[in-house]
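Selected chains from the complex are presented in situ; the others are not included.
The first chain written gets the first letter, and so on, giving A and B; residue counts start at 1 in each chain.
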Amino acid sequence: MPPEGELRYPSPPLTDSTTTIDDEAGWVWAQIKAEARRDAESEPALASYLYSTILSHSSLERSLSFHLGNKLCSSTLLSTLLYDLFLNTFTSDPGLRVAAVADLRAARARDPACVSFSHCLLNYKGFLACQAHRVAHKLWNQSRRPLALALHSRISDVFAVDIHPAAKIGKGILFDHATGVVIGETAVIGNNVSILHHVTLGGTGKASGDRHPKIGDGVLIGAGATILGNVKIGEGAKIGAGSVVLIDVPPRTTTVGNPARLVGGKEKPAKLEECPGESMDHTSFISDWSDYII
Amino acid sequence: MPPEGELRYPSPPLTDSTTTIDDEAGWVWAQIKAEARRDAESEPALASYLYSTILSHSSLERSLSFHLGNKLCSSTLLSTLLYDLFLNTFTSDPGLRVAAVADLRAARARDPACVSFSHCLLNYKGFLACQAHRVAHKLWNQSRRPLALALHSRISDVFAVDIHPAAKIGKGILFDHATGVVIGETAVIGNNVSILHHVTLGGTGKASGDRHPKIGDGVLIGAGATILGNVKIGEGAKIGAGSVVLIDVPPRTTTVGNPARLVGGKEKPAKLEECPGESMDHTSFISDWSDYII
């Protein structure tokens, strides 16, 4: 089944043909609250934290705005200012909530270490950086660029995740571990993409126009991979950990090494059957690749 | 001499056959205090910092608890809460102090830039992240998982060191520079291991069970190396900087490149004579390797 930007996670139990996106968000938010309530009961030392970040809030947007405002504030950019900015932006664009819910489901479905939605909401710097980026991106598109860049800078300082506010990012994204991710100004990322830590979607440094990678739906990019220039990574492709990719990669193929080579060869590369961005299978090519190992 | 999990650093001067581990910790703590006192005298601008972090405390555990509590706190996880948590955990398990002392000695012995024990205690994010991880690991094993994960998240935010609280780590560990280290849930690290920055001990993404590397005693892992999957890195092996390792590595061999190859070849790899985790010799294989350089 091809990745098409449609989210393929199991629907909430109550879903039927009339389920709307709001139901979905409501269901996830109800899960988060239930998880937090359970954790607060079992761990009093954490209850204050869970109440302030989740249980005292009436919606996912308010919880996220509070949490991001407190994480990203500094002595010169106060938490109240950021809280207000996040809350206003989340409220004005329901698409941001939809994307956040899709990202939460992506983390839960793809990362075996993700034990709950609330764990992702509270603790995943990749998730938090991505939601804050979406707000910065919106500000950028509203020509509020100095503010977008200030937010960008805070995200980079606090999470060590550096996503230019102009970069376009789809939904159902998993930034796993996330430390050291760098994504340039003209990069575009589709839906249902999974990106590990230390991944670079960089420019060529030469031009000032469209100069960063375009990542198709359902792509998986392994830890430490570097993709440079306005290249196209086809839908459902897999980029091996540590690869350095300077050329287009066809859909549903695997690329490994530095410089990166297509597994199976340029002419007739091996085709993947499942969507790696969702299966998160980093290493199934190991048997194919072992021939290159001395 | 094989790495066996025994610490081989020079004993404190007063050591004799009756020296206990407590003497060792006491000796190191006395050194730290003497260093801090000397620095406070020579640098009044730093004296306040040295008194609050070291000189006002009666033990290494209290100093560490104070320092970690203040480093890892946030507006929603207060320093007093964390201080209490650290102090209670350090006090309840003397093994944590033993491991901290072994790590301090490792940094001092292996890193030429480590000018004093107190320098490591105060300034080494790898050391601090490792001690905080040990507390998170203990909480994890006590089934206090939400708290362990919250701590994990703070360590990742503050130090850019991402060690899953379930990961098992030995003692005498040096995380050098440490930024960007990622260690997955089922990883195991032996004793006397040295790990440079940007190192990944990652999962395959496929399975949800035991899916991360097992690192033997005395291993040295160079900067930016990526080791993926439930592979075994044998005792005293050396993983070259930037390597991408997807297979087992025999003891006392060297692995380099992306994809990683054994120096000397698969069949008859060159054998190391000293323990690289302790000698920190990253580059002695350069002559062997130069054949591969164009």
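Please note the rule applied: a residue touches a chain if its C-beta (ideal position, glycine included) is under 8 Å from a C-beta of that chain, and two chains touch if they have at least 3 such contacts.
Every value quoted in this text rests on a predicted model; they were computed, and no experiment measured them.
Oligomeric state of the entire complex in this file, given as copies of the one sequence with 2 shown: 6.
Throughout what follows, only the chains that are shown with their structure count from here on.
It takes 120 degrees of rotation, in steps of 5, to superpose the Cα atoms of chain A onto those of chain B.
Taking the mean of the C-alpha atoms as each chain's centre, chain A and chain B sit 29 Å apart.
Residues of chain B that touch chain A in their complex: 74-77, 81, 85, 144-147, 149-150, 152-153, 156-157, 160, 162, 164, 179-180, 182, 184-185, 198, 200, 202-208, 211, 224, 226, 228-229, 242, 244, 246-247, 258-262, 265-266.
Put simply, chain A touches chain B in their complex at residues 39, 42-43, 45-46, 48-50, 52-53, 67, 70-71, 73, 79, 110, 112-113, 115, 119, 122-125, 158-160, 177, 179-180, 196-198, 220, 222-224, 240-243, 256-258, 279-284, 286, 289-290, 292-294.
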